[in-house]
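Here the complex is missing one protein chain, while the rest keep their positions.
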């Protein structure tokens, strides 16, 4: 097997990011299994043709059911809105296709479990799109934890802060509607930092959360519009049915304490996806706005030169970096996806599951749903009870 | 009244900081009521004499009861260990003395309320030592919130991170013993960020917390030792009876969401007392390790030049700064106390209560105790029920 | 004309960067004239075939003379070592091909002038590869200067700091040999900051410089090796014939003062290409290691909130950014080339010269050569005399 033929459903923000990754992979990682962009699928025939032309897909379709069963397709890439994930993934699994599904896996835990079951039963590879794991700086953080260089982990704190709906006249797009998006800041932003917590620290045992919808009604608008939609003060308004911000505390299985915050109301933060880990031997700090950097502290440094080091993760010693440019030459957001696709294709070639896979998606969803329950019932909720 | 005669009880870290402030005040704020350092009190006669010589106190005493009733004393400054505050403050109030008491006001809410009552009944001025309010950069943050320049406040997040007991062999000093210190990171560090929350955002309505003592036993040692005590692997060990770290979530009366973290286990953080406030019109960020700076963001900036500004709060436009040095010449930790003493002396001269006063101390204690109760009972606790 | 057929000579670091840009352009800038990667040329037949496979070129050649005259080629992209530029560019011009030539244009001013003359005479489009102009943050700096928002410019200071040859055993690669590279840090790094000075501030009038070769002999090695070659303590040594570091002062035509530094001996700096501009109304700061950011200061800000703003140049208000990802999602080094190719193709379609073109290359070379003369003759050298 030298090629992996891909059928992709969805062509907006994530569709563009995935397409770019498929195209970049053979150039920067020439030894990888080569993704072949076969067919792009979307409901609007002319829009999907325009996207295919731009993104480099030779063929298009409007009915995803046809795509997922095509004989000449090896992998189905699902980046349609969240409420469509489940049905698509299960159909793809039944058709024996490998699956690459954007996060959140589904609107709720039950659905995501069914997706996992279907994929396991079908024996296909399944991956979930937690792309932030694939920053070289995050890989370095993971390596430092895994190898014990930070010692026993005491604290994980993470916050994903954005400000794109701060304006009360920003319209009621699909991401603000529960029936399509599942949840708001929690599922969109919180999901990423929960996955990072799992990846970097380990399993979460129990949680308690707090959330708020600061702006309760917004102008009605094309609900499919994206992050830069324009609202109108005069338009009729509809109810926002998801959370604008969610915070929660957590206790990890290994005894570490966690603090999480996801909000779309942090003025000045376009996309601050940041975390810090404190261990008995050192600490690390990461901020996605400076995604090539990791700050690292070691207690073992000589006593007169102890301090956080700002490491530019572009040296050959940093995972993925040698494939790109010389040290000091940074990469951008989009290449988290290139690395993600590298992991996906490597796993398929090696006959193993990629990481993160649907199990990670389910585990993340369990935490998110525990957070929601803890908010609704105003109590600590154990992940085990989910 | 041109002088304020002071009797001070305690002469360690805070006693040094207060002495320095009394000495600096007339030089930098020559129009202020002049503090006269009259008598220094401590239990160990030779140690207190040595301290008095060094810190500039002409007279010493070993019995605080004598000091608080002396006719030639106008103000009693209490910076003895926390478990002694209550008795001293009440005695000082009864003797009609103004009181400047270090935080935390007392070991528990009930005690702090009795102290407030005694001070109110006596009609004396009472101040509590939340010194971080007095950084020029924090004053600027307060001014921006108060004046509405940040709009409606949505988020307050604060963390006070230290690492001085990270070493498991650091000894069992008084700050690690509940009967002397009241609590650990919560009362020591958390108290400061709770006060900043009150000062900057407003009243807290309800809280839920999480805490941990990571190192449960430590070498026995001189329990009165300070932050830089040395431990021994071989010494017998005793139980740590306070929290090493405490986190909590909060809802403010005005609808803002709060996240708080206090820990002594954050490797690399010598004393990171940091907060961020996000409002509908802008945000501010502060980190005490760079105490002269405030980062400020305004949504109203031109769309191509929106970003956090790093403001060095050393311009004449910044409170207190003109008294010091030319713009760009920073001040240090110690001058938070000079400004605190300025507020104290101004308030006494003007016949008003200084801010923060015992009411603020009680309010802070109520939140801390609610946090403790929320941890013990694993539930949200309303401040109103305290 | 809907396509631009490209023949490219060279396939190492810059060949990879250019290939990537040609591939990315149609996806992110779908309205641009589409580059068609036609033929890749290099001396080593098997190496060039391997590169073509990886980089996406359908055909290869080993004789550049054949490539530049092919009828089916519209543009010749030259990124071979610097000493080959002149002959290739002149041949391409004579064949009526548009030319995209990497910097430095040539080994000396005379050669670069001949290249410009040939291109002008042939009436072809000519571009020189000063890619740093194409960071969105640098475009913003340019816009602020051009529009007068920084007022009269007083100062420009720039430094391009690297550390890749700090190890005395790093081998004698081609970049360290005058006959191939022309000069060392000056031509490699200094050229970029001189071009930025021209772009951002204006013409330089006179210069005086200082340079040094700290390590005068190095192990002989494959001279064609790149930035990450490995040396050997035991290998025979040869003379380093270029500068390790060059500094110079400059006076601009508009009265501004300039300070420039280029070095490969700045430990800890993988690739710090940084500048600052101070004007009567404001300042900007840029550092390529954080290429998505520009720091901006305005004297007109309210007096209590004056400070450098950290602007993440990823908003729709920033040039090129809307084509990429939502605000806060950064791009990397490689996309400076995508923007460069956008300018190149736009210029060709519009029948104008791209910027920067060979005139800018010549102007840069004149300054570099004036710096070299000023060092050799230990005196101020006017650009006019060159």
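Per-chain residue numbering starts at 1, and chain names A, B and C are given in the order in which the chains are listed.
Rule of thumb we're sticking to: a contact is a pair of C-beta atoms (placed from the backbone, for glycine too) under 8 Å apart; a residue touches a chain by one contact, two chains touch by 3 or more.
Predicted model only: the values in this text are computed from it and were never measured.
Across B:5, B:23 or B:237, the residue that sits in touch with the chain not pictured is B:23. If you put the hidden chain back, the residue from C:245, C:312 or C:341 that touches it is C:245.
Of C:82, C:112, C:131 or C:283, it is C:283 that touches the chain left out of the display. Taking the complete complex into account, B:289 is the one of B:72, B:179, B:217 or B:289 that touches the chain left out. The chain not shown here touches chain B at positions 13, 16-17, 19-20, 23-24, 26-27, 30, 53-56, 162, 164, 226-228, 269-272, 288-292, 312, 314-316, 324-335.
Contact between chain A and the absent chain runs through residues 140, 143-144, 295-296, 298, 301, 303-312, 315-318.
On the side of chain C, touch with the chain left out of the figure occurs at residues 150, 152, 154-155, 157, 159, 161, 166, 208-210, 212, 214, 245, 247-249, 251, 255, 257, 259, 261, 263, 265-269, 276, 278-283, 297, 299, 306-308, 378-380.
Criterion: only the chains that are shown with their structure count from here on.
In terms of inter-chain touching, the protein chains here all touch one another pairwise. Taking each chain's centre as the mean of its C-alpha atoms, chain A lies 41 Å from chain B.
Within chain A, residues 269 each touch two or more of the remaining chains.
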